[in-house]
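Of the protein chains in this complex, one is absent; all others appear in place.
For chain A:
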Amino acid sequence: MAVNPDNYGLRLFVRYLVLCLIALIFIFPLVFMINSSFKPDSQLLADTSSLRAFLPVGDISLNNYFGAFRRAPVGLFVLNSVLVTGTTVLLSLLICSLAAFSFAFLRWKGRDVLLSIVIATLIIPFETIAIPLLLLVSKLPWIGLDGLHWGWLNTYRVQIVPWIADGLTIFLFVQYFKALPGELIEASRVEGANWWQVYYRVVMPLSGPVLATAAILKFLVMYNQYLWPLIVVQQESYRPVMVGLGYFFQLNVAWGEVMAYLTLITVPVLIFYLLLQRAFIASIASTGVKG
C-alpha cells in the first residue's frame, strides 16, 4: 500500500503534538517547583491561580534558597542520602547479581524453591515488617573502634544493610541472566574458567542494561526513604532528605523554601538519571521493566 507523504507528515505532526502535550503534563510540576523556588511566598501563592505559576516572572531572587539553608542543614541531609543511597546501590548490585548468578547458572538442591520464596517477598509490604525489623536492629551487635556495641539505631549501617538485598533486584538479574546465550557460559567453562571468572569476565560485562535498571530502581527506593529512617534515626546528623522535608512544615508553611528545598534535593536524582540514561532506555527495551 502506498503511503501518502502528506498524510504521513500530518500524522507525524499530530503524534508529536500529542506526545508533547503529555510530556508537558509531566514537566509542569517540575517547572512549577523550580519557578516557585525563586518567588516570595505572597507572590507564589497569588500566582497559583494563573499561568504565571509556571513562569519566572515578578520578584525573583535566591532568598528562598538562603532561607532553606538557614532552616535546615540541607547539605548534610543531601550528603547523608547520597551516601546511604550510593552505598546501598553498589552493595545491592554486587550481592543481588551474585545471588541471581547462582539461581541462573549453578545447579544446587532447593534452588527453585528458594527462588520462589525470594520472588514471593515482593508481595510483602515493608510496613508489615518495619516493627519486627526495628526490634531486631535495635538489638544487633556491632564491633567498632571503641569496642562492642548493642543496637544499630542512629547509624548509617541501619539505613543501608536491611536494604541491600531484595526480591525485585534479584528477580531482574535472574531474568536477564537467563536470556544470555548459554553457549557463552558453556564455552567459558570449557576454556577452563571457574564460576567466579564466568561471573565477572563474561556475565557482568554483558549486563549493562540490567545493572542500570536495577541501579535506578534501587536509587529511587533509597533516595525516597522516609518511614525507615524516621523510626531508626533520631539524630539529626544521620537524617536523610525526605525526613528533612518535615523541617519546612511549620504552623506557617514557608512554601518558597519548601520549593527551594525540593529543587535542591531533586538535583542528585536528575544527575544520576542523566548519567545512566542511555543504559536505562536500553534496559527498558531489553527487559521491559520501567521505574
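Here is the rule we use: a contact is a pair of C-beta atoms (placed from the backbone, for glycine too) under 8 Å apart; a residue touches a chain by one contact, two chains touch by 3 or more; residues count from 1.
The working rule: contacts and distances are computed from a predicted model.
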Message: As a check of understanding, state which of "nitrile hydratase", "Nitrate reductase subunit beta", "Extracellular solute-binding protein" or "Peptide/nickel transport system permease protein" is the UniProt name of the chain not shown.
response: "Extracellular solute-binding protein"
Message: For the chain not shown, which residue from A:A72, A:L172, A:M259 or A:L276 touches it across the whole complex?
response: A:A72
Task: Please pick, from A:L30, A:L45 or A:A279, the residue that touches the omitted chain in the full complex.
output: A:L45
Query: So which of A:S50, A:S116 or A:Q235 would be touching the chain we can't see?
result: A:Q235
- prompt: Which chain A residues touch the hidden chain?
  reply: 41-42, 45-46, 48, 70-72, 131, 134-135, 138, 151, 153, 230-232, 234-236, 243-253, 255
